[in-house]
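Everything below concerns the one structure shown next.
For this view, one protein chain was removed and the others were kept in their places.
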Amino acid sequence: MIQTKVLDRLRNSSVLSAAQFDKELLCELTKLAAYLQLHRFPVVHALEDKIMAAAFFEPSTRTRLSFESAMLSVGGKTISVADAKTTGVAKGESMRDIGQMFNSYADIVVVRHTEQRAVADLTEYLRIPLVNGGNGSDEHPTQALADWYALLKWRPEIAYGQIPEKFRLNIGIIGTPGNMRTVKSFLTLALLFPENVNHITIFSEMADPLGAELREMCNGSPIGINFSRDLQGSLEYLDVVYMNAIAYLGDGYRFFGEEFQLSAKSKLKDDTVILHPLARGDELSTDLDETQHNLYFNQADGAVWIRQALLLAIFDRVRNIVPDNLLN
Amino acid sequence: MIQTKVLDRLRNSSVLSAAQFDKELLCELTKLAAYLQLHRFPVVHALEDKIMAAAFFEPSTRTRLSFESAMLSVGGKTISVADAKTTGVAKGESMRDIGQMFNSYADIVVVRHTEQRAVADLTEYLRIPLVNGGNGSDEHPTQALADWYALLKWRPEIAYGQIPEKFRLNIGIIGTPGNMRTVKSFLTLALLFPENVNHITIFSEMADPLGAELREMCNGSPIGINFSRDLQGSLEYLDVVYMNAIAYLGDGYRFFGEEFQLSAKSKLKDDTVILHPLARGDELSTDLDETQHNLYFNQADGAVWIRQALLLAIFDRVRNIVPDNLLN
Partner (left out) sequence: MIQTKVLDRLRNSSVLSAAQFDKELLCELTKLAAYLQLHRFPVVHALEDKIMAAAFFEPSTRTRLSFESAMLSVGGKTISVADAKTTGVAKGESMRDIGQMFNSYADIVVVRHTEQRAVADLTEYLRIPLVNGGNGSDEHPTQALADWYALLKWRPEIAYGQIPEKFRLNIGIIGTPGNMRTVKSFLTLALLFPENVNHITIFSEMADPLGAELREMCNGSPIGINFSRDLQGSLEYLDVVYMNAIAYLGDGYRFFGEEFQLSAKSKLKDDTVILHPLARGDELSTDLDETQHNLYFNQADGAVWIRQALLLAIFDRVRNIVPDNLLN
């Protein structure tokens, strides 16, 4: 049963940060996504009267196309800015004027921008919901929803009560949560599962990979968090490895060095799964693609459905798609 | 009552210039736009069988997205060129061959181009209607329609008979009509209201801001037109101020100097309204946004609806949306 009362909290709401989600809301949203992914209907008109603006001032094929696909396959319409170079931004236009513009053209706007503060600026004059599709080094909340949708399909029991200690998760995060948006949003959602996440290890070359804001969040969590540079030596303890294409190393982004790369030769436990938001570089060898460690293709597949679930919840159209007997 | 007989003049027609509109046609179109803006239906299929090509050889987010939004929300479909760099034009293709191409792919084409003559060249082999979305320094007729839609919503009495002299409009236009497309198209429509437009003052640093063609049009009008460089000293006489982001100063485009900027400190009359096609620069201070002088957000909001009205009239589908009892 999907708890519509919980999903109603998303009605007409903007999604700026992973911190807006509690465990209950995240779980109901993944249940809705699972329903959508299983019951892909031939023709659905649930969002037929809605227009989504995809405003990608920083280009991103995956995020843009997955939102567009999610919208179109339930009958919605899309208008798109694929590249900042084709916008007035090039002329120095302010983000809040751009927000004002979207009020007139769309019913919802998904924004990706190189600058962290762009999203907040954009909302200043905005009267329609906004979904943050990645803002600078800050947040990428819908990526984190896709990450956890994959994990909760892999191990649904994580969402329910406390599982025996030996089954609780040890999660390794390769990257710098304080300066990398996907890592930050993933970690934020990980903190929602203190009963079943045993330990989180952050692998980074930086002295302080969390930064002040996240350190405070982590300090308030019962989950044990430590830092390490020895990924290869830690693999035997990890159930989940979260990777990224690039690392933040204090003075900018670089590709990961060999010690932070994974391949079929890495000493992963038999049942360890790897998450990666893709696109990937050398850090994730393609020889892992055909192994049981590959959860990243599943994660990518699910991204469309969790975004579609989000759009349906924001527009309050869950009831137009899911049969009454599955709703509560 | 909307006069469909008047709107029928737009049936299957191209819109190249503001000069194609007389007062009657402009007013009926704004009445249709007002109906559409008020009665935004959940789902409308009026243009379901039509494809609009948005051919923006010069990028413009606002104009492109507003046309796409207008088309999509009445069921139409869109194909788009957001940027000349993604077209054969980069290879030196002629505009008339490009026009020939659109015959096969679309039912209407909206064109923006940096070159004035591109639009005329494009029509040479074209068998479908074309809407000029801005061609070089020449015209931007649908922007002018949006401008006057905002003015006629603000003061509907302008459209009907002659109002008492003290209520007639004094309009200030900041810019160079002879070389700036939005200004030229706005002025062209202003000349349709000689009964109720008392005076037009053009603020420009150029010796001859009109140029030969517009000077002749203005000379044939009973509306008094004069030129000034003293915007600040003239504000107390103006009911409407039309601004733009950049000025044409004889040898190219530049941002306006301080003497042509407006802010909440400017000595505007209490009931003066400001129009601006946006995006804006420093010439229009954001401290005016929350004041009664701000008609430019209203103007931006209405742009989608006047364009939708235009598309419906061109495709002769007004009757598919507006109830019979409102049509004449």
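A and B label the chains in the order they appear, each numbered from 1.
Following the convention adopted for this analysis, a contact is a pair of C-beta atoms (placed from the backbone, for glycine too) under 8 Å apart; a residue touches a chain by one contact, two chains touch by 3 or more.
Every value quoted in this text rests on a predicted model; they were computed, and no experiment measured them.
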Sole touch to the unshown chain from B:E48, B:E157, B:D208 or B:E259: residue B:E48
Out of A:N12, A:T61 or A:S228, only one touches the absent chain, namely A:T61
Filtering B:I79, B:A120, B:I163 or B:L327 for touch with the omitted chain leaves B:I79
Of A:L10, A:A82 or A:L310, the residue touching the omitted chain is A:A82
The missing chain sits against chain A at residues 41-43, 56, 59-62, 65-66, 68-69, 72-73, 78, 82-83, 245, 278-281, 286, 289, 297, 300-301, 303-304
It is residues of chain B that touch the chain not shown, namely 45, 48-49, 51, 53, 77, 79, 81-83, 85-88, 90-94, 96-97, 100-101, 103-106, 125
